[in-house]
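The complex is shown incomplete by one protein chain, all other protein chains being positioned as in the whole.
We just call them A, B and C in the order they show up, numbering each chain from 1.
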Amino acid sequence: MTIKEIQEDIIDEFSMFDDWMQRYEYMIELGKSLPLIEEQYKTDDNLIKGCQSKVWVHAELDGDKLVFTADSDAIITKGIIAILIRAFSNQKPQDIIDADTEFIDEIGLKEHLSPTRANGLVSMVKQLKLYAIAYQTQLK
Amino acid sequence: MTIKEIQEDIIDEFSMFDDWMQRYEYMIELGKSLPLIEEQYKTDDNLIKGCQSKVWVHAELDGDKLVFTADSDAIITKGIIAILIRAFSNQKPQDIIDADTEFIDEIGLKEHLSPTRANGLVSMVKQLKLYAIAYQTQLK
Amino acid sequence: MVTKTLDIQKIRKDFPILQREVNGKPLVYLDNAATSQTPQQVIDVIVDYYQRYNANIHRGVHTLSQEATDAYEAARHKIQKHFNIAHSHEVIFTSGTTQSINLVATGFTSFLEEGDEILVSAMEHHSNIVPWQMLCERTGAILRVIPMNLDGELVMEAFHKLLSNKTKLVFCNHVSNALGTINPIKEIIDAAHKVGAAVLIDGAQAAAHIKADLQALDVDFYTVSAHKMCGPTGVGILYGKEEWLKKLPPYQGGGEMIAEVTFEKTTYADLPHKFEAGTPNICGGIAFGAALDYMNGIGLDVIARYEDELVQYATEQLLTIKGLKIYGTAAHKTSVISFNIEGIHPYDIGTIVDKLGIAVRTGHHCAQPIMDFYEIPGTVRASFSFYNTKEEVDKLVEGVKRAKDMLL
Partner (left out) sequence: MVTKTLDIQKIRKDFPILQREVNGKPLVYLDNAATSQTPQQVIDVIVDYYQRYNANIHRGVHTLSQEATDAYEAARHKIQKHFNIAHSHEVIFTSGTTQSINLVATGFTSFLEEGDEILVSAMEHHSNIVPWQMLCERTGAILRVIPMNLDGELVMEAFHKLLSNKTKLVFCNHVSNALGTINPIKEIIDAAHKVGAAVLIDGAQAAAHIKADLQALDVDFYTVSAHKMCGPTGVGILYGKEEWLKKLPPYQGGGEMIAEVTFEKTTYADLPHKFEAGTPNICGGIAFGAALDYMNGIGLDVIARYEDELVQYATEQLLTIKGLKIYGTAAHKTSVISFNIEGIHPYDIGTIVDKLGIAVRTGHHCAQPIMDFYEIPGTVRASFSFYNTKEEVDKLVEGVKRAKDMLL
């Protein structure tokens, strides 16, 4: 599936919820099921700045696709990064670079989209894209 | 005449004026007729701080009375110090120390009475009283 | 004897912000330790300033400038009176506690020698740590930490042992913003003075709850931020004893703080102007005075009694939640409850209760050393003011329970 298709899926799933509580409960579920980063990659280098909670993201090439794993010490943050990883992992670096993040808005997490937000969603997206740019150069 | 009597006189004189213009014109007249300080006493020591214009005041004992002379480079300031000198000069130090300054209010110069005012009326009164305290000690 | 009590419904009407909704729920504002809310009376003073007599102060001959100067200086006198300060020129207007502390820390550069010691309490706000670290770097002085116990109280025996004739400065907050502990500052001040050390007390967190008598305390420096006591942002004060303020070099250069300027030589103005370079936060200073008027209108003793009840109630209610642990259980504390629930990150709780309209702070509260001490990433902090109610406490407890259910 393309990033766009996955994002559509996510939007569909979230559209079933009536209120923020269900959305957050689902996000917490997603957080709990996040494919965990290996302990050795929980380094300061992989730590994303600008979050109130700690978030580590690791990236690895699998063929020409980039695979992300992540963890956080806060469960809601983990849910957010889980959604991002679902949308962006296992994709070609160039596609990750080109992807937009409007689906965040559409699944009712708009309040997290401001760059000044303490949860660092914007920093996370930035970090995923930075990885993509780095590996893109490596692929060439 | 006592300080109080002189102050009453001054209040009487000013009560003849209908508006600020006449009051200020009179003050300017008073400033022009101020008994000038001798050039040698226009020292930094005799300069009063806190005024936008320069004001020098000199004090000298004449018997048991204190005599003030003064000057300023601004004419309205000179008028103000002239009024103060008229009220306080040629008086016993203790009387100067005890005197109040409510007549300033009554002659319509209330706006000059705030300690934060740029013309330094309050500083001037303070300086005259400081001289009186100094000479009072000397007299004893 | 009639004890004055507080008419909470009347008071809440004074605060327009308390009428708003957040996420469709009535706002429950429990982040008062970060910033207090502003009563309409103070807002009115701000509006009146800009609508009627906004002007640059001091040295101005025209009416507007004189009115603004009078109002600004009247505010200084209100502050002087409120804290029982001997001279109004011992009240230095600053942009807030952080600047007040930096002013002193920078000024002490020339007073310290290598090997001199500075004592700092273990529960300081970063604003009362970093400037002194920078001072130590400049001078070679050594920072020594007064330890605290698990209740969040300073270990006073250790403090007394740390004191010596090498001690030049002691600094400590009056109330800890992260734990709510009221520190024994009188004991600290007296003991420090015995070895000839100066004492700076950071009153940022205390000022909204305790009316400090600075002459009785005999403290050398005391700092306050207006925005934590119903005043506006961007203004605060440094209190300094006259003898210290005379000794300290000026902090910033600029207009107002000089007597004479030539390109060869500049002489500095008298106190307080020596430390007030440039156009100050004129409206802020005036509104700070109005905030004191407002609080004194209610009475700080009345406020303290009411808040103590509230905090006690909140403590009891929160402790009914299983797994909830309060950090900061000092015998003397005020208005702050810092807590965590086992297995849950404070950020998660803050996020969920925000959805319910409840504003609490989460994180290290600019006091990382405290978090390191307890080996936690941060806490959830509910901090109370006199306009909060028991019903709001109930909503908080309700919200935390709901968050716990969702998150565990």
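Going forward, a residue touches a chain if its C-beta (ideal position, glycine included) is under 8 Å from a C-beta of that chain, and two chains touch if they have at least 3 such contacts.
Quantities reported herein were computed from a predicted structural model and do not represent experimental measurements.
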Here the chain that is not shown touches A, B, C
Contacting the left-out chain: of C:281, C:334 or C:385, that is C:281
Those residues of chain C that touch the unshown chain are 16-17, 20, 22-23, 27, 29, 31, 34-35, 37-38, 42-43, 46-47, 50-56, 59-65, 95-99, 101-102, 105, 120, 125-127, 129-134, 143, 145, 225, 227, 232-235, 250, 252-258, 260-263, 266, 277-284, 347, 350-351, 354, 358-363, 366, 368-369, 372
Contact residues on chain A toward the hidden chain run 49, 52, 111, 114-119
Missing-chain contacts on chain B, rising order, are 20-21, 24-25, 28, 52-54, 73-77, 118-119
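To be clear about the criterion, only the chains that are shown with their structure count from here on.
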Chain A to chain C, mean C-alpha position gap in Å, rounds to 39
Averaging C-alpha coordinates per chain, one finds the centres of chain A and chain B separated by a number of Å equal to 78
So, in whole Å, the Cα centroid of chain B is separated from that of chain C by 45
Residue ranges of chain A touching at least 2 other chains are none
Note: chain C residues in touch with at least two other chains are none
